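All protein chains of the complex are present and in place, except for one that has been dropped.
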Amino acid sequence: MASSVPAFDAVTCRGVGKVWAPGTPRAHEALRDIDLAVAPGEFVVLLGPSGCGKSTLLYLIAGLQDATMGELWSFGGQVAGPSPDRSLIFQETSLFPWLSVGQNVAFGLSIRGDMPDARRAAAREALARVGLAEAIDKRPDELSGGMRQRVAVARALAMRPKVLLMDEPFAALDVQTRSKMQDFLLDVWRASAASVLFVTHHIDEAVALADRVVVFTSRPGRIKAVVPIDMPRPRDPFSPAAEALRRQLTGLLQDEVDRAFAEQEALPA
Amino acid sequence: MVQLMVTSAASRPAAGIAVAAPPGPAPARQRRVPVSAFGVISVAAMVLGWWALSAGGAVPRDLLPSPGDVWAAASDILRNGYRGTTLWGNALSTLGRLGAGFGLAVLAGVPLGLWMGSSRVTAAALDWIIQFMRPLPPLSYMILLILWLGTGNLSKSALLFLTAFPIVVAASAAGVRGVNKQRLQVALAMGASPFQLFRHVVLPSAAPMVLTGLQVALAAAFSTVVSAELLAATDGLGWMVISASSFLRNDVIVLCILLLGGLGVTLAWMMRVLDRRLVHWRGRD
Partner (left out) sequence: MLRSLPSWAITGLSAGVLLALWVGVTSGGLVRDLFLPGPLDLWDGLTELVQEGYKGRSLLEHMGMSLLRVGAGFLTGAAAGTLLGLGMGFAPRVDAAAAPFIEFLRPLPQLAYLVLLIVWLGIGETSKITMLFLAALPVAAVAARDGVRNVPPDRLRVARALGASEWQVLRHVVLPSALPEVLIGARLALGIVYGTLIASEIIAGSNGIGWMIMDAGRFLRSDYVFAGIAMIGLAGIAIDRILVLIERRVVHWAGR
């Protein structure tokens, strides 16, 4: 049994491993030996080559999948399924086109069984926090890509989660919109006091956002390095410190990407 | 195949792609004769040509009845009926059979398709039967159905059921299989129960596909009901056609064809309205 219950961490992974389709010929090890503790209010960025299991780790923490090894904890309780405390945000807009923006934001509340009035008030408040109060009665297809992603953030915030799990949420956006969204996310994060686990492929994004960057190895994903960033925000992306960080992270990542590609080429066609 | 019907079912009003961009004076010409006028002109020309051919005597009247003859037949049948039946009675029996067979296919086919789409075991157990039924021309069952159930209404409704059922099932199952994974994950992560997941995510995601399937199935069933009535019936618009042909009443045949065409257009239009009502988010993904 666990020696002590990690009561104060937002998320704790202890020796977590995940094998997809275990015991079958298609068995596939995605994660191995993940030890990670995320403090309340901390912003952690996960960085790693494609296919190394970053999304898988978020699914495990969200409780959408069961780990095949190890234990996951969140605020003193073991993760045993989805919880409104931990909200997930995806890359592509996963908004529901058959609902209005307001109904989308209130979706989780209606699942929970909240009354319509309370739902609408909460939706309005969450939308106000992402600067889209006006859009409450619009349809998702009437919004731009960046606005839609903000609605997705509002949908997650409406549940008042303690942990935000974000899987490449800004990957589909253009550079300018993305940088706006990063500033906006930092504001929202500070106001909500939630912890964030944020997956990205962009080193710039990691440097702009993270308290800590966790770099993964290629398959099966293990933690290769943890790089703390204690630069004050707002951060100057052109400062020498940022430059050095970028160089360091690029070096860490490049090895793994090279290795992942070499492995793929070695596979029989 | 189903997809195509979407584009055609939702075909927009005339808006060509203007390959030959009209230079200079063209816009002025277009303003003089609006595009929609060409539709009116062509329909008018068709009716006029028909009238000239038949009433002018170029074609024997008993081969090609004139518009006037058809009109006369219509008012006669409306007043005196046709061989002991009325026009509305016949139209109603055709629609009644269609409604019974198609309605049953929807009631049974949509749930089964949704179930097949969400359960691998059910799909593996039943999909091969659906796939075998789909390319079979429905009227080929008719002989067996007559053998089993006789020539009454039961065999015809069963035939229409068998026509629509595989189409509805296949479309519903495809709709569920196409549900966006991330939408499911989002709802799951918010703690949706299996029922809530189905009700709030799977069902609305599959609805456009299901509705498309219903449109295709209704069109197929409409075509089949008339064939079945031609083969074995004592009433219905199909029966009227075949009866009129044996009495050489071409005016009645033409009347029935016009009616059937109008009915087909109306049914398709109603389905499109229903579609727009029910799945207003179609194509907005």
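For this structure, a couple of remarks:
Order of writing sets the chain letters: A and B. Residues in each chain are counted from 1.
By definition in this document, contacts are C-beta pairs under 8 Å (C-beta built on N, C-alpha and C of every residue); 3 or more make two chains touch, one makes a residue touch a chain.
Values in this document were obtained by computation on a predicted structure and should not be read as measured data.
Contacts of the undrawn chain with the visible chains, over the full complex, involve B.
Across B:35, B:53, B:78 or B:273, the residue that sits in touch with the chain not pictured is B:35.
In the full complex, chain B touches the hidden chain at residues 1, 3-5, 7-8, 11-12, 14-17, 19-21, 35-39, 41-43, 46, 63-64, 120-121, 123-129, 132, 135-144, 146-148, 219, 222-227, 230-231, 237-238, 241-242, 245, 248, 250, 253-254, 256-257, 260-261, 264-265, 267-268.
By our rule, only the chains that are shown with their structure count from here on.
In whole angstrom, the spacing between the mean C-alpha positions of chain A and chain B is 48.
Against chain B, in their complex, chain A makes its touches with residues 59, 62-64, 82-84, 86-88, 90, 92, 94, 96-98, 107-108, 110-112, 139-141, 155, 159. Of all the residues in chain B, the ones that touch chain A in their complex are 180, 182-183, 185-192, 196, 200-201, 204, 207, 279-281, 284-285.
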